[in-house]
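What you see is the complex with one protein chain gone and the rest in place.
So, chain A:
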């Protein structure tokens, strides 16, 4: 199967039952292979052709010929989103953060002039056991400010 992961074209053998989350996890990306097993938590969120998808509920072959983006591609170290999350202390825990970064980067790509309520709404598909939503929303707004003033997405 041929597909694009974070801008890099890959060609891999994919068994038909393999989940997209397992495939991305095995590629060394920070996508939990099976966080809640039923798509409620959003920790396994990735973008496929720009649309958010629960990788733990998606068979890998569904990404054939498509572009997959994970937190590593959407919010690499040094990007406005990654820096804002680090500055706000919103990246403390490894469980939900990858999915939250995907949701945040996606929301900012669609609308860099995002409001606080819109930022909260963007995170409604992500559950954080630690209740770290306040710093996450603050980080999205801070990143938005930087993107608006020309910091790049």
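Keep in mind that, in the parts below, a residue touches a chain if its C-beta (ideal position, glycine included) is under 8 Å from a C-beta of that chain, and two chains touch if they have at least 3 such contacts; residues count from 1.
Everything below uses one rule, namely that contacts and distances are computed from a predicted model.
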{"item": "Name under which UniProt lists the unshown chain, selected from \"Sarcosine oxidase subunit beta\", \"Stage 0 sporulation protein A homolog\", \"Molybdopterin-dependent oxidoreductase\" or \"ATPase\"", "value": "\"Molybdopterin-dependent oxidoreductase\""}
{"item": "Identified contact with the non-displayed chain, of A:45, A:81 or A:127", "value": "A:127"}
{"item": "Footprint left on chain A by the chain that the document does not show", "value": "15, 17, 22, 32-38, 40-41, 89, 92-93, 95, 120-124, 126-137"}
